[in-house]
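What follows is a short report on a single structure.
A single protein chain has been omitted from the complex, and every remaining protein chain is retained in its original position.
Labels for the chains are A, B and C, by order of writing; each one numbers its residues from 1.
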């Protein structure tokens, strides 16, 4: 175990997988000479050279498609979107190409590609740069989606994503890159897709969440502890495949659920989890599932407005109190 | 009242609004000389000329952006996407431009634009041409979304969408264009956004749906009638704004709900409706809400496979029986 | 090596209709750009005039057998599409269906210089390209019928024919969407240090799409062995090219990327082959991409639902272009050079008819895909924990 940052964890995952399999290469804006806009690919150009760490023009649609083409003929591209906000320009290639090729060709072509980059808000980047897009990606069959919240998960899941034979959308967080955590040194430390992680055991209420929000939920849980509320935190880690068993296990245990996500509410991930819970654990719910999301608006720039718009520990606590029928 | 096709209803709405307001124009692929890929704009070029009925190159991103720019300076563009499948190429302009401009500029610029075209599967068009994308559009605040199921709704809602000062995504159906129905002749027949329509009164189970699926649900309801099951069909008509009152009214009445949609299940519209119902009518539900969607796969070409993949009256009936705890 | 064309694209003055006329000018200058100014400045890679019979009894270095094989491919394409039209008319084929009739010379000429390991991707008007790349007519027809023996298992249909075995990377339904993919094949070839090439076909209307421009820039910047062949059949659905592009001359667009370019007469299989061969050779050796405009004409409607002529072109225009039928033309060339006898022609015709009939029968008898097929091949790796499907019907 070493304590490293989320950024370093991703860097290790990339380096190890590139070392392990020469079909793996990294392509995107500023990933090479500049070492990555967020320095995730630091040192990789020097180590692997220009064929395997490729700086692209600012043409998201184009290089995403180049990646899909390369994947069709057996390479394993890791395509970095500087952020997933810009990936919208490439969504045709993600949704109409990557997600459908295997099926349309009756399995003749695989698409082992990873589309990675930060998703969601950082600090005061305003509307076009602050979108958490998990819901949209997860909607399309043919894709797999991961949202690691910690350095260990980032490393283990990225390695799994690169080894997976399907297109995987990998969603990181600008505000997570500098976060430190313990990560196994083992070169073969891989976290399989579809396995949730109970980040905190609890008995009164289940807070189910993914990605960056795990940390907001942890703060909330610690505060609630003081008021004698024991909150369990289930981090889904991947949204497709989804660890439904882990969700149900926690619901059976607490009978009260809050779903917390960074994105917008309308058809957010939480809505889908609510649907699964009411369908498969209807009689176990002592209260409606409550949801915490970002405000249902484009993200504003002003510091205070942005703060109000983002999910906060306070709002998570309010939601927990609601499902616990406690009102303060 | 005249009996006309859905196609003619849209054509009338366009013609009447262009007649009424000279800032309204239609732009898209083949809308002019060719009279529209699906003939929705038949005769409009002759009637209104090349400045108001504009054939574009095949550049969805580009002409969607041209529309947004024109809307920013006070025109009221109706942008036709030959189908919403191709609109993915333009989503950056829909989500990052149209949906956010009013907010980012603190209301200095409006974006009164309609993005219309067919959505969802027709017959054997396979994966890239058969996607129902309501869920993705509805997720983004700043947009409004309509899904008319009948000629009358098509006309009334399109007129409302054109008069609305916000960007409206208008989702039609290739298989609906030829459908006939009664439509008021009145030039000022407008159906306000956000008002659902009970397409069929019933007392045993509420089938809530939108768009093309209304007709599948009608078939199902008629069949169930024979087995003595009285199904109510609530057509949401617009997904954003959403007529929550109408949903709750029906739930209070029947206590059993099935949501039917053409799109994929994961974070489909149905998931959001389930969330609203369990949150706001928790104690009124006698059974979990059941959902009927397309199979969770890219749409296959083969006739039989496509049939199996689409929501059908049979599957709607099964779902109703499930929430009624009847098993046959 | 070819220089980038450099005319100011000022052929806007000329009548696009004249300019866009395939064959006419095309045949005359054997693939010269019809923009005289430009062609004077620098000859097109294709160079030369109409093929002359060589002492060794070859045309453009192609022997009797090879030439007749090319004729066979053109006829196969023609008859296959005619059969397809019939089958569509009686409902055996569904969905959208775009026929290639009239454009056979583009594909047969372009494929002649290829090796089996070269990649080809195209758009949705790709039936004939699938056949010429080697997919058996049986499996192509079965795919159109939506049967289990189809080259895409019945899941793709007319717009999505695939064969990994033949390096046929697909038809494509999104206009321009295949261009970045082809660039990706070029990237993979470079990555692995191979000497394959990738051919990317598209209709002229795809040239306006951003994906085209983003791809050409990367292909030129990274020196990828990709040949972009634009089939300028004059129309994108009902929109004439001159109504969709501010510049008629497509090859000129390569100058924005400092990429070699050429114009070929898409109604002349030998000229087409000559122009593409030069680009292919250059791609194998120098790893440079090329943009080729193949001037051709669509004899049928855009798709089965579009009349042959109507609002956007006259009966006369269509008839006039049918005069340039690339198959009749090639037959004449071969006979003139006494490289084809009437008997040989009959034999080829017979062989083609038999194959096409056999393909139809095979498709008729091929089974529908089973219900199990519905959920097969959505994902390549289903051995994951957790749930992949959320429709409650198929839980992984």
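The working rule: a contact is a pair of C-beta atoms (placed from the backbone, for glycine too) under 8 Å apart; a residue touches a chain by one contact, two chains touch by 3 or more.
Bear in mind the structure is a predicted one, so any value in this text is a computation, not a measurement.
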Visible partners of the omitted chain are A, B, C
Among C:68, C:122 or C:245, residue touching the chain not depicted: C:245
Determine which one of A:47, A:252, A:303 or A:326 touches the chain that has been left out. A:303
Per the touch definition above, residue among B:35, B:93 or B:147 touching the missing chain: B:93
Residues in chain B touching the chain absent from view: 25, 51, 56-57, 59, 61-75, 92-93, 96-97, 101-112, 141-142, 144, 164-166, 192-196, 238, 240-245, 272, 276, 279
Considering the entire assembly, which residues of chain C contact the chain that has been omitted? 3-10, 12, 208-214, 216-217, 220-221, 244-247, 252-253, 255-259
In terms of residues, what is the contact footprint of the unshown chain on chain A? 29-30, 33-35, 37, 55-59, 61-62, 85-86, 89, 123-129, 264-266, 291, 293-298, 300-305, 308-309
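In the analysis below, only the chains that are shown with their structure count from here on.
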Centre-most chain [mean C-alpha coordinates]: B
Farthest chain from chain A by C-alpha centroid distance is chain C
Counting C-beta pairs in contact, does A-C beat B-C or the other way around? A-C
Centroid spacing, where centroids are CA-atom means, of chain A and chain B in whole angstrom: 30
Averaging only over C-alpha atoms, locate the centres of chain A and chain C and give their separation in whole Å. 41
Between the Cα centroids of chain B and chain C the separation in whole angstrom comes to 37
Chain C: positions in contact with at least two other chains: 152, 154-156, 160, 173-174, 210-211, 378, 389-390, 392
Hunt down the residues of chain A that sit against at least two other chains at once, touch-wise. 61, 92, 96, 103-104, 141-142, 240, 272, 279
